[in-house]
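These notes are about the structure you will find just below.
Now for chain A:
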Amino acid sequence: MTRLVEVRDLRIEARTDAGRIVEIIRGVSFDIDEGEIVALIGESGSGKTTIALDLMGYTRPGCRVTGGTVTLDGVEMGALPESRRATMRGSLVSYVPQSAAAAFNPAHTIMDQVVEVVQIHGSMPVAEARTRAVGLFRALALPNPDTIGDRYPHQVSGGQLQRLSAAMALIGNPKLVIFDEPTTALDVTTQVEVLRAFKSVMRQGGIAGVYVSHDLAVVAQIADRIIVLRHGEIQEEGRTADILERPQHAYTRQLLAAFRPGAAPRPPRIDQDDAPLLEVRGIVAGYGKADAEGLPPIRILKDVSLSLARGRNLGIVGESGCGKSTLARVIAGILPAARGEIVLDGRTLAPDFRQRRREDLRDLQIVFQSADTALNPRQSISEILGRPLAFYHGMGGRAREARVDQLLDMVRLPRALRHRRPGELSGGQKQRINLARALAADAKLILCDEITSALDTVVAAAIIDLLKELQRELSLSYLFISHDIETVRAICDEVVVMYKGAKVEQLRPDVNDGQPTQPYSRLLFSSVPQLRTGWLDGLAQDPELTRAFAQR
Partner candidate 1 sequence: GRAGAALAAEPVKGGHLKIAGFAASTADTLDPAKASNATDYTRCCALYNRLTFINGAGLVTMELAESVESTDAKTWTVTLRKGVTFHDGKSLTAKDVVFSLKRHLDPATGSKVATLAKQFAEVTATDDRTVTITLAAANADLPTILGLHHFMIVADGTTDFSKGNGTGAFVLKEFKPGVRSVMARNDNYFKKGPYFDTFEYFAIADEPARLNAVLSGDIHVGANLNPRSLRVIEGNPSIAPFISKLGSYGNFILRLDMAPGDKAGVAEGFKYLVNRPVIQKSVLRGLAEIANDQPIPSWSPYYNAELKQREFDPERAKSLFQKAGILGPEIRVTVSDAASSSADYAAVLQQAGGKIGLNLVIDRVPADGYWSNYWLKEAFHAGNINARPTPDIMFSLFYQSNAPWNESRYKSPKFDAMLLEARGLLDLSKRKQIYGEMQAMVANEAGTVIPVFQSNLDGVSPKLKGLVANPLGGMMGYTLPEYTWFGA
Partner candidate 2 sequence: MSVSLSSTEAPRRWRIGYRISPVGAVAFLVILAWAVVAVIAPLIAPHPVGEIVDFDFFQPMSAAYPMGTDYLGRDVLSRILFGARYTVGISLASVAIACFCGVTLGMAAAVIGGFFDAALSRFLDALISIPSKIMALVLVAAVGSSMPVLILTLAVIYTPGSYRFARALAVNVNAMDYVTVARVRGERLGHLIRAEILPGIIGPVLADLGLRFVFIVLLLSSMSFLGLGVQPPNADWGALVKENIGGLSLAAPAVIFPLIAIASLTISVNLLIDNLPQKIRDRSAA
C-alpha cells in the first residue's frame, strides 16, 4: 500500500480582528494510505474541519498555516501555486462540506453543481457525468433520483442536500474524499444506505477517505483507523477496533462513555389532566402558490396532528425529507398551514406568524436546522445572542453582557467567542449559538430541529443535560426533531414517527414499553447503528420491509 497523505507537524493559527492569535492546530502529524479510510473524531471546535480543509491546500479566511507540511500524492500542497492546487481540488481530493445548506449556490440547479467538478477538470463528458450523478443519487437513497437534480437547493430538505453534496464529491473519481460530517442530517435508515453506498463506491474506486464525524457508531462501521483530536492536538490514534474497544487516552474514554446516554426512563406523568401546551390538529401544508381551494400544489404534510403537555418533550423522528422541518416551520408560522389548527397554551394561533402576538412569538421559539444560514454572518455572536434579550426582556448594558456570557457557558462555549462572527466558528459551535439564541428568549416551547447533529458525544450529552435541567427549572417543553433515535428516546416522553408527511405512530413509554409496532417504525429503530465494527456489513434487515419503504 502506498502512502497518499502525509501530514507533518501541521500548525494553523487564526487571527482575531484585534490581531490576537488563536492557535487552532498545534502540531498534528498523521498519514493516510491509498484506499484507507481514516476517521477524525473529537471535540467540537477541535480543528477537524480545519485539518480537513488543509488537506486540500485551503485555509479559511482569517486562518493561516504557520508550520508543517501536507503532502498529497507526493506533492507538497503548501509549496504549490494556487492554480496548481485548483487542478488537484475536486479531481484528486474532494470534499463533502459540513454544512450542505451553505455549500450549494442558490442560483444554480443541483445537477449543475454536482457535475461542475467534472466540467471544471474536464475529466468526463458532461452527459456521462449526469448519468453517473443520477446513479449516485439512487445509491444515496434520494427520492426521484432522475429529477431531483433539476431542483434548486432551497427546494430540498437538509438531509437530501447533504447526500447531494456527497454525490458532488464522489462524482469526480478522486483519490481522496474528505467527508466532513456527511450524515448528520440523515435518519438512521437512510444513513445505513448512504454508508453502504459510500463504502461500495470507495471500495470500487480504491478511494481513500478522511471521515470527520462525532458519531462513533458510524465511524465504527466505516473507518479503518481513528484519530482522536482535542484542542488542536492528536490525543490518540489507532485501528478502529482498538480505539473503540481499548481506548488508551482519558479523553477517548470520555467520548466513548458519553456515547448513547442510557435511556433513563422519564418519571411518569403527574399532571395527567393538565391541558396540553401545544396541540396541532389536522395540519395540511406544502410549498408553491396555493390553488383555488387554498391548497399548495406540492403537499408535504398530510393531516398531521399531535399534542404536547407542559413541561414535557415530544420527539419527532422519521426519514430525511418526510417533512419534519416543514412541520416545525408550520408550527412556528413561517410556512402558514393550508388547513389545520395550532393551539398554544389554549390559544389558537394564527397560521402566519405575522399575525401572532408578540408573547406567542416569544413563548414559541424555533431552532433552525441549518445554523449556517440562520445566523447573520454580519453580526457578532454577542449581537446575535444579545438581541432576543433586549427584544423580549428589555435587557441592556451589563445585564445583557452578563447574560450572554451565561448563555455561552450553558452551551459549553468559551466566552471569548462572543466577539467573533459566525464565519469564524466551527460547525458545532454555530449550532450551539443557534440553540443559545432560542434559550435566550425564555420560551415555553422550543422547537429543536437537529440541535446536536454537529456535536461530539461529550458536548452533546452536556447539551442534553442542560436542556433537561432547564426543563426541570422552568418547566419548558421541547419538540425534538432528530434522526438520533437514541437521544430522542433518552429525553422525550413521547416519540412521533413520521413517514412521507404523515404520522405513522406515536410511541409512548407506557404503551408497549415504548417499542414500535408499525413496520416502518420497526425498520427505523432497527437501523440505529451499533458501536461495533462490522455491524453494518452484518446487518440483515427484513427484506420485505426494506423493499416496502425503499420507494422514496
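Here, a contact is a pair of C-beta atoms (placed from the backbone, for glycine too) under 8 Å apart; a residue touches a chain by one contact, two chains touch by 3 or more; residues count from 1.
With respect to how the candidates were assembled, all candidates are chains of the complex that A comes from, given by their letters.
These numbers come from a predicted model, not from an experiment.
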Touching chain A in this complex, from the list 1 or 2, is candidate 2
Which residues, counting only chain A, touch candidate 2 once they are in their complex?
-> 16-21, 332-334, 353-354, 356, 358, 361-362, 366, 368, 370, 373-380, 383, 387-388, 391-392, 416, 419-421, 437, 441
